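Only one structure is covered here, and it is reproduced in the block below.
Just one protein chain is left out here, and the rest sit where they should.
Then we have subunit A:
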Amino acid sequence: MEFFFEVLIGGLLSGVMYALVALGFVLIYKASGVFNFAQGAMVYLAALSVVGIMEWGAPLWLAVILAFAIMTAFGIGTEKFVLRKLVNQPPIALFMATIGLTFFIEGLAPMIFGSDPRALDIGIVDEPIPYILDNWNMVISKFDLIAAGVAAVLVTVLALFFQYTRIGRALRAVADDHQAALSIGIPLQHIWAIVWGVAGFVALVAGMMWGARNGVQFALTFTALKALPVLILGGFTSVPGAIVGGLIIGASEKLAEIYIPPVMQDLFGGNFGGIEGWFPYVLALLFLLVRPEGLFGEKHIDRV
C-alpha cells in the first residue's frame, strides 16, 4: 500500500510538471484561439537560453532576466511576423503555422546556444525528504515538491492577474469575442503581444523546472507531447483544467506503468515497458468519446 501511495504521489507531482507546460497552451488558446504547438519548443528555447547565457559567465538571476527578455521578444516577434499575417485564416492553418514555428525554434536555439545536453543548477537538490522517508517509508522528492509549489504560485498569480487587473480583464474580453473587444477599443495586437509574453514567461518557468530536473537537452521539446493529453482532459480553455488534467494524467500514467506491464506479461509474455508513452493519449481519447469538450472546457455549439 505504501508503494501504491508512493507511485501515486510521484505521479501527481510529475503531473504538476506537465501542467506547467499545459498552462502555456491554455493561455494562448484562451486569448487568441491559436493552438500553439510550439509551446514545447519555447520551453526548450527558454531553458537553453538560461544555460547558454550562464555559460557566457552571467549569474543565474541575470541569465533568467535576459532569458525572459528573449522569450518576450520572441513572442512579440511571432505575433508580429507570423500570426498577424494569418488573421482570418482557419484555425487549422494557424495550428500548422505553429508546427512550422516549432521546427524553426528547434533549429535556431541549438544553433545559438549549442546542442549538447547540459545540467541546469538552480540550487534545489533532487533528493528524498528525510522526514517522510523516516516516518512513512516513502520516497518523495524534495525537488518535485518545490516544483509543485512553484506551479501553485504561478497558477494563483495568473488567476489573480486574469481576474483583477485591467489587462487581465481585456484579455478575457478578447478571448470571449475578438470583434466585440475591438469595437470597445481594446488594442487587439497589444493584447496578443502580452499573451505571447506571458506564455513565454510560463515557458521559462517550465523550462527551468524541467531543465533542472532532467538536464537541458533536446528532449525538452517533447514536454509539449506530454502536455497535449493534459489539455484534452482538462479542456483547452481552462486554467484549473490544466492543473486537474495534469494531476490525472501524471498519476494514471505512473500507476499504469507500474501495474499494467506485469498483467500483459502474464497474458502475452515479453517485455511491455514504456506504456507511459501512449497511455495518456489513449486515456484522453477514451475520455473524449464521453465528453468531447474536456473536463472544464466550454461546450461548443455549431451553427450553420
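A few notes on this one:
Everything below uses one rule, namely that contacts are C-beta pairs under 8 Å (C-beta built on N, C-alpha and C of every residue); 3 or more make two chains touch, one makes a residue touch a chain; residues count from 1.
In this section, contacts and distances are computed from a predicted model.
Per its UniProt record, the hidden chain corresponds to "Amino acid/amide ABC transporter membrane protein 2 (HAAT family)" from the list "Putative spermidine/putrescine transport system permease protein", "Cytochrome C biogenesis protein", "Amino acid/amide ABC transporter membrane protein 2 (HAAT family)" or "Xanthine dehydrogenase family protein molybdopterin-binding subunit". Among A:97, A:140, A:174 or A:194, the one in contact with the hidden chain is A:97. In the complete complex, the residue from A:149, A:187 or A:274 that touches the missing chain is A:274. Looking at A:26, A:46, A:171 or A:284, the residue that reaches the missing chain in the full complex is A:284. Subunit A residues in contact with the hidden partner, per the touch definition given at the top, are 35, 82, 85-86, 89, 91-93, 95-97, 99-108, 110-111, 115, 225, 228-229, 231-232, 236, 268, 270-272, 274-275, 277-278, 281-282, 284-285, 288-289, 292, 302-304.
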